[in-house]
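Note that one protein chain is taken out, while the other chains of the complex remain in position.
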Amino acid sequence: MVLVLCLGDLHVPYRAIDLPAKFKALLVPGKIHHVLCPGNLCTKETLDYLRTVCTDVRVTKGDFDDNPRFPEDEVLKIGDFRVGVCHGHQVVPWGDMEALAILQRKLDVDILVTGHTHEFKACKYQDRFMINPGSATGAFSNLARDVKPSFVLMDIDGAKATVYVYELNNDDDDVKVDKVEFQLTKDAEAL
Amino acid sequence: MKNLFGGLGLGQGVSVQLDFKPAEGQAVRTATVKAKGNETEQLPLYTNRDTIAGEIKVSNVPGKKVEHQGVKVQLLGVIELATERGTPHEFLALVRDLAPPGEIIAPQTFTFEFNNVDLQYDSYRGLQARLRYLLRVTVTRGYGTTTVKDFYFWVRNCEAAPAEVAGQPPIKMEVGIEECLHIEFEYNKNKYSLKDTVVGKIYFLLVRIKLKYMEIEIKRRETTGAGSAAKNESETLAKYEIMDGAPVRGESIPIRLFLSPYDLTPTYKNVHNKFSVKYYLNLVLVDEEDRRYFKQQEIQLYRLDTACDAASAPATPSLRLGG
């Protein structure tokens, strides 16, 4: 059982003060095995914070990140899954499923984590899975209205991934959790 | 054990024993008296105007007849001064003849009685003066074989409590060394009975030296002789620490000194023109360099009537605890 935290588009300090306190309270150090951030942290401070939550933090380059060490995309193996991370501003049209699917095929990943749209999304595409954790700080974006802070926690157990989505309602400061499950089917491999 | 006073006059052919017997309406009391060193002895105790009575037993060696020129008993009061060694002064001499000349074939018992004896002085054992009372039994025989046997007894006289006790002036005095030490001390009375307690206090007006401790000594001074021939001898009978450490200005230290544990006598003035005994309280302050500062103050001691009455009980043991 491996816990993977996916969160992105924090945009601190350009568009947001910080992660919501409610989220920080949930992110207890020592529980999470991997942090996947599709990009737009944007400061080192935020990266340092994520490293206190978990030592393995993977960040890909967002359109507002100026850290030259962040790669465009990254792939890693977690459980039976190949997981790919990419910010997504490189993929035109932005947020387009079919266009992202090309990237997914190229990276050869079972789960693709992207960001950029500030809209949470977790869905199945063919026998694969796509996740957009939204903006963890609820940062302002022209692409979306009334952004709610959200992030995703994946619990990967062999070939099974349970995806928990945490969303903060700005009005009543309440965290809502949704659950999506995804089972890896390898039979398509037989082709 | 009372009948064992006196030794056995063996070798002289006669032994003499004396037994003090109570006179009518009068108990034989005893006094514990300090002897040489730390030893004590017990002596029969009398007071002025007492009747002194008893039995004297004169024994021969069984089977040996003893001839004598008479048996008598004397009651003597003597003052012995160290300065007049060997020539005791008799201030009292009474005699009773017990038997006319004759012979003693078997042990013989005589009773005697001195009525209403004038025992005006207290017995006293000091460093250079002694005042003693004794009964001397003499079995007179010719040619240096006369048997003389002394039996000592003790006399204590009491005073009525001084009428002015309640209104007695306390001793109060300010003493000191200029710019160094000023104290005021106070003893509640100048006249104390032997069972009394000296109560007082020391008030420090100025302290510029580092004191280590303070104590009160009870001193006794004997004076013998008179005028230019007068001789004084002092003796410290008690040391009683009343303060530990260095006080500062304004402190007052309490004094409470019980006199009963100490071997004291009343103050004697000019006893038979031979000697005097005086008592002093000596306040001693000792500083850290062991320098001593002291102030001596005479107090009158007297024996209270009740003390006399209580004398039949064993005297309070002298308790000196600690250092």
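Per-chain residue numbering starts at 1, and chain names A and B are given in the order in which the chains are listed.
The criterion applied here is as follows: a residue touches a chain if its C-beta (ideal position, glycine included) is under 8 Å from a C-beta of that chain, and two chains touch if they have at least 3 such contacts.
Basically, contacts and distances are computed from a predicted model.
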Chain not displayed: protein name in its UniProt record ("E2 ubiquitin-conjugating enzyme", "Vacuolar protein sorting-associated protein 35", "Serine/threonine-protein phosphatase" or "Protein kinase domain-containing protein")
"Vacuolar protein sorting-associated protein 35"
Omitted chain - touching chains that are shown:
A, B
Check each of B:Ala23, B:Ile253 or B:Val286 against the chain that is not shown and name the one that touches it.
B:Ile253
Option touching the unshown chain, where A:Asp18, A:Asp80 or A:Asp155 are the choices:
A:Asp18
Could you list which residues of chain B touch the chain missing from the display?
213, 238-248, 251-254, 256, 258, 261, 317, 319-323
Contact with the hidden chain only, please: which chain A residues?
11-18, 43, 45, 61, 63-64, 66, 89-94, 96, 98-99, 101-102, 104-106, 108, 126-127, 140, 142-143, 145, 188, 191
